[in-house]
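Notes follow the structure.
Of the protein chains in this complex, one is absent; all others appear in place.
Naming follows writing order (A, B and C), and every chain is counted from residue 1.
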Amino acid sequence: MTATVSGNHGLQQAEGLLFETASITRTGVDMPAPKGRPDRLGGLGRKYAPLLPGLSEPEAVRHYVRLSQKNYAIDLGLFPLGSCTMKHNPRLNERMARLDGFADLHPLQPVQTVQGALMLMEELARWLLTLTGMDAVALSPKAGAHGELCGMLAIRAALIARGEGETRKRVLVPESAHGTNPATAAACGFIVDEIHATDDGHVDIEDLKKKLGPDVAGIMLTNPNTCGLFERDIKEIADIIHGAGGYFYCDGANYNAIVGRVRPGDLGVDAMHINLHKTFSTPHGGGGPGSGPTVLSPALAPYAPVPHIVRRGEDLALMEHSEAAEGSPFGRMCAFHGQTGMYVRALTYMLSHGSDGLRQVAEDSVLNANYLLARLKDHFNAPFGAGPCMHEVLFDDSTLKTHGVETIDFAKAMLDEGYHPMTTYFPLVVHGALLIEPTETESKAELDRFADVLIALAERVKTDAAHFKSAPHLAPMRRLDDTRAARQPKLRWKPDEALKTAAE
Amino acid sequence: MTATVSGNHGLQQAEGLLFETASITRTGVDMPAPKGRPDRLGGLGRKYAPLLPGLSEPEAVRHYVRLSQKNYAIDLGLFPLGSCTMKHNPRLNERMARLDGFADLHPLQPVQTVQGALMLMEELARWLLTLTGMDAVALSPKAGAHGELCGMLAIRAALIARGEGETRKRVLVPESAHGTNPATAAACGFIVDEIHATDDGHVDIEDLKKKLGPDVAGIMLTNPNTCGLFERDIKEIADIIHGAGGYFYCDGANYNAIVGRVRPGDLGVDAMHINLHKTFSTPHGGGGPGSGPTVLSPALAPYAPVPHIVRRGEDLALMEHSEAAEGSPFGRMCAFHGQTGMYVRALTYMLSHGSDGLRQVAEDSVLNANYLLARLKDHFNAPFGAGPCMHEVLFDDSTLKTHGVETIDFAKAMLDEGYHPMTTYFPLVVHGALLIEPTETESKAELDRFADVLIALAERVKTDAAHFKSAPHLAPMRRLDDTRAARQPKLRWKPDEALKTAAE
Amino acid sequence: MRYLPLSDEDRAQMLATIGANSIDDLYVDVPREALLKAPVALPAHQSEMEVERLMKLLASCNIPAGKTAFFLGAGAYRHHVPASVDHLIQRSEFLTTYTPYQPEIAQGTLQALYEFQTQVALLLDMEVANASMYDGSTGLHEAAMMASRVTKRSRVVLSGGVHPHYAETVRTACEAHGLEIVTLPAAIDDESAVLRAMDANTAAVIVQSPNVFGTITDLKPIVAGAHAGGALMISSFTEAMAFGLIEPPGAMGADIVVGEGQSIGNALNFGGPYVGLFATKEKYLRQSPGRLAGETVDADGKRGFVLTLSTREQHIRREKATSNICTNSGLCTLAWTIHMTLLGAEGLKRVATLNHENACDLADALGVIAGVEVLTPRFFNEFAIRLPKRADVVLDALMEKGIVGGVPFTRLNPREGLEDVLLVCATETNTPEDINAYAAALKDIVQ
Partner (left out) sequence: MRYLPLSDEDRAQMLATIGANSIDDLYVDVPREALLKAPVALPAHQSEMEVERLMKLLASCNIPAGKTAFFLGAGAYRHHVPASVDHLIQRSEFLTTYTPYQPEIAQGTLQALYEFQTQVALLLDMEVANASMYDGSTGLHEAAMMASRVTKRSRVVLSGGVHPHYAETVRTACEAHGLEIVTLPAAIDDESAVLRAMDANTAAVIVQSPNVFGTITDLKPIVAGAHAGGALMISSFTEAMAFGLIEPPGAMGADIVVGEGQSIGNALNFGGPYVGLFATKEKYLRQSPGRLAGETVDADGKRGFVLTLSTREQHIRREKATSNICTNSGLCTLAWTIHMTLLGAEGLKRVATLNHENACDLADALGVIAGVEVLTPRFFNEFAIRLPKRADVVLDALMEKGIVGGVPFTRLNPREGLEDVLLVCATETNTPEDINAYAAALKDIVQ
């Protein structure tokens, strides 16, 4: 690119750290003047002011608008991150979440002043339970991994109640599982035992049987699984694990493929978290916040954490303490009642789609993935055959490797083409995985454009590996050095740098 | 730039016309199903559906987000368009304008249900009258030019009342005036007579005196003028025109330089429009909507158009008909009561700044302009000397021309540097004008960066005219062909093109 | 102050660079006695929190339409606008940019305008549309002046169905311009009266359909009559959504079609900002007012868009310009085109049909009340009723019951009697409950 004096390139604005332009004395807020009355800090006032630079409002707005334009987003194009369900985020949801009647509610207001919020939670619960065919739901988990924690803690509580809390310590986890599954099991004090996958990407039932024993607490299974396949032996697996005295935790991250078409409750699932920020369209926000309500089977329902919503005649109330609650709650997942702001968005989305629309969501998400599989299968290697797949399609790097191109190189070349890459190197069961999840909110035209680009790139791989090795060329940045970042971690700006920058 | 398969370049998304992807059968809205009841259209129903293509919500959102990123904006950087006052647009204003209590009001609701809106208009009027020292204000004009029309119609009405409606037909307009001034005078049936500027960019009083006569209706003067100078003889000019039986219309587009520091009412002004979308921060929105309240002197106040706000005891009411109104309104500028949405934003801005802050606004806007003048005067030619200037600074193209670079070439080179150019070729009184208005919402750091870039470009002009001739190189588009657009006007997409595009 | 980045230190430094001792040195040209020494007598600056409190207090002194059973039309219409529209128009790149004078960095605005012009032309079935006027009423006076330029005649006849505010706006601007404006007496169903009022100097006849009473008119005979007399036929409207269901003026041969676009994409906003739609025939283009976005190519031959034919406009033509308009309704056109894109032909027809059906249901419900007469023979979503009492009295009584029942015709035009005529409107936002409540309340009141 032509060098410029400003460092900007046309509309692409160079933007330094705010600390490099901000000043300790500047502020972007006005406040009434303090009275200067005697304080009650008991001598524990701040010795010196924090070195927090400020910006006036015009400067601040400009800083963040400039930064924003360095991001890719769903609203800019296809975001085919497998396992992440990057679907359209309706703006109606955002507007509803900002109604004073929801956003300006304190979690500890007298319950008679928050009946609408409690109705909202009850209604959300009704939709989730009806869709999943489960018995109870804990709304409070703050994301998927937190929901996993909730489910595994419920299993632990059930085992303790059975007097097997100390004996059943082993949890079976397929090697294709998402990292949060083993991490969660470990966090709950379980030992993680891997079960292998078959060559066609399913759980190896024989291996599962081998791994059974009186010390097995349960299994953590993702279904549809992370290879984009529905575990066709799911009910047998459930029976086996139940037969062995264990519980069946299902990772619901891929629920989008089956919402309204299959009820996990009909498959023998004991606990499953639902990512409202995937299936139910609450925005990912660059890494959160999420919301991971966890549905429970009758066997685990009694152990659901507080708070519970309970009826008190006409009114609704919050049961916030285990002692007072029915059943035997295993405790509390977090302060207050979970991600209410996300409940509003998710319920708004559910009401918009309705039971018919949600069913269509699942079907279109699966249709879109299979369409991509059909368009791409001659150009990439689908390790588990020609499908059908569920809502995401998995390829490995064999067609790239032969030409010396790594999955990461291919991904970076996609950046130049204006696309966010698919999920790469996950799941671990295939080499250099490329996991594509288009979601139902992509049009056929978008899918065709995307497929054309992938095919063209696949062709180019054969003749021009160098192009991929050096990619990206057109993104806001060339390839970034992860190793350097990890070797000498620099995780914050330090005030003394200000002097440095000033000196320069 | 490296060619891509997709046509995208990294984050820069190529985006065709919506008609090229949309379809007649697709829609981004859901609606309850019609009952199919018999109609009352009397046989005048539409013969065939309009060929209006639709998009689903995800597609529509993406279309407009992609388009938006092809725009430059205040929120992205300095926007130094002289005479346009591109200052920061506070987001608080936007939020207030969207309160149901303002946005969801019908203009013809019973007045007892809109007392708050009428109070808002009264309060806005109070601020404008106190700031300008004038006698009355017509809020309804929809933009600056509409305000000019309002003021000139008031002058016409006053002349008619004096029995001189037919005799006083000539309006004096300096050659430096904005095009809307002569256009407005002509629209009101006046004959436009130009007065010359002195070599130092002011009104030539001698020429003015020469042009006086019994047929003169008045003068339209911009102050501070479009050369960025305050007309130092303003009071003498007012006296002269009044002495000759004419009225003094002041174009208030440059009011930002003096708000809170000078009251036009103290200068002998009879009518002046105020661009709320300049001085009072309502957003320009890519070309509107604006709002041009017009303040009037005692001489013209009786002729203010309807509607008027009047007190009815405790309540406020709207006087919507000339017959019933006090004074002799010359008529009505538009349906309803003007740009209420802009009144909300402007009043919010006024309350935020207060009388002290508005004064500071004027001073900082003038300070910023003079600072740029000081930094740039050795590199560009300031035709009217080394200042001081008001809130904008004017250069001509003499330093460019000598190297074969036109003002437009210089402007286009600024695009590559990530800056919107200044106003070019206006005012007409200097050759290849470059009129820079930084506004008060730019920091010193931004001004210095901007000056550095302009100076560097000025240096490059001396050695590399070709670079300017071929600019821009880094903007979303290379230089666009205006001549071709005007020669074979293509002002809309036509359905048959769909077939063409499909065919391609 | 939160919007002002300069610190006192900055100011001092900058004055030094300038070589001035004080800010007042920069105001040397201002007559000393006119330079204010102190801030004017208005409140001092306030925090965002305090200002928000004040503005919310003002807002709370109004009763928003949504909090009532609401039946007002007569030039402004309450429709549901999808949430994504307001989200998109608030994007910094649209909201905080200027008129696209530098097309290479304004393609977002320009392409959106080109798409807007196309959609307006398609909706009205006209050859070309411009990039907007301030609103319908000011667009109409521009149309009248344009007709006089085209025909070199100076008389314009307005039907009695034209919205009285529009008629008054046209009269105000055009008479000053030297045109003779003839406004016919209010008539519920007599648009063609304009033909009887034509003469050899008539530049244009202006009819409105649906008119202020809601009446839809077949324009073909009026077009024929106007053309026979050498005049242009200008068709005006206030409810753009009507053309989702009724025959558009372009299809009936109108020469200029101009009206209010608010009802698509834009909130009520107590009367503004709105967006004027303006369309005409290609042959009249060079006499037309307002901005035009057009297609062209860049230096690499890539398709792009620019503002074009500006030799008609004030910044080039000055006193000879076709209009003095500069700033128009930019962001409102964006809201309009986004909403229209979301609707598409399919959604437009659907929502227009809902409007009509609700209006028909309302007319049925009110029409059966003894003493109440529906006056409008053919309508889209609004109509006039005659009441057995003064309309304003009935309106107050309805208000007591939380029903905003309509606009008394006398509020728009007190010069014609018709104290018993109420203009009533229903849109897709009205529920059956609203309609029943209205009918029940009116029954009580008039009996």
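Assume a residue touches a chain if its C-beta (ideal position, glycine included) is under 8 Å from a C-beta of that chain, and two chains touch if they have at least 3 such contacts.
From a predicted model like this one, the values you see are computed outputs, not experimental measurements.
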Per the definition of touch given earlier, which of A:5, A:212, A:299 or A:367 contacts the omitted chain? A:367
Checked against the full complex, the residue among B:91, B:169, B:211 or B:242 that touches the missing chain is B:91
Sole residue of C:12, C:28, C:49 or C:316 that reaches the chain not shown, by the stated touch rule: C:49
Of C:83, C:251 or C:393, which residue touches the hidden chain? C:83
Missing-chain contacts on subunit B, rising order, are 10-11, 23, 25-32, 55-59, 61, 65, 90-92, 94-95
The missing chain sits against subunit C at residues 2, 47-49, 52, 80, 82-83, 87, 90-92, 342, 428-429
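Operating definition for what follows: only the chains that are shown with their structure count from here on.
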Whole-Å distance, subunit B centre to subunit C centre, using C-alpha means? 19
Which subunit C residues reach two or more other chains? 1-5, 45-46, 48, 82, 84, 87, 92, 105
Touching two or more other chains, which residues of subunit A qualify? 10-11, 30, 56-59, 61, 65, 90-91
